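Only a single protein chain was left out; the remaining protein chains are all shown in position.
And now, chain A:
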Amino acid sequence: MSEIRLQIPAHADYIDIVRVCLYGLASKLRFSYEAIEDMKVAVSEACNNAVLHGAQPDGTISIVFASDETSLTVRISNEGPPFVYSDAINEASPIHAKEVGDLRVGGLGLYLMQALMDEVDVIAIDHGTEVVLTKYLDAPS
């Protein structure tokens, strides 16, 4: 398992850099175009959560890409108040309502991570939160 580490300021302006790194690494590992697009969204959602709910304004977000011949695991972590994922994970679902006016606007990020990755784990770490996302190379899309 080899690891590549990236650290960005906890600000939305830097999340595209994470996508560029992910794209380069996942292409090199020969993930399909669709799998790479899925991972780009899932990893960005984890970074969004870190920016919006966790990290301090002058804090940083750490991204670790760990790969072997069969999988790519991306760990996104930030310092800050823990995000209570145990509650959120039960509410993660597509939007659905009888009337358009009743549609909820937020809460899709965690659902998308679950829908787009093979494994999603959220761990409380020392003074922060870590999201662990894994995609397998030969998984059916």
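Everything below uses one rule, namely that contacts are C-beta pairs under 8 Å (C-beta built on N, C-alpha and C of every residue); 3 or more make two chains touch, one makes a residue touch a chain; residues count from 1.
Assume contacts and distances are computed from a predicted model.
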- prompt: Given the options "Phosphoribosylformylglycinamidine synthase subunit PurQ", "Anti-sigma factor antagonist", "Branched-chain amino acid ABC transporter permease" or "NADH-quinone oxidoreductase subunit D", which would UniProt use as the protein name of the unshown chain?
  reply: "Anti-sigma factor antagonist"
Query: Among the options A:Leu29, A:Val51 or A:Leu72, which residue touches the chain absent from this view?
result: A:Val51
- prompt: For chain A, which residues touch the unseen chain?
  reply: 11-13, 15-16, 19-20, 23-24, 37, 40-41, 44-45, 48, 51-52, 94-96, 99-101, 103-106, 108-109, 111-112, 115-116
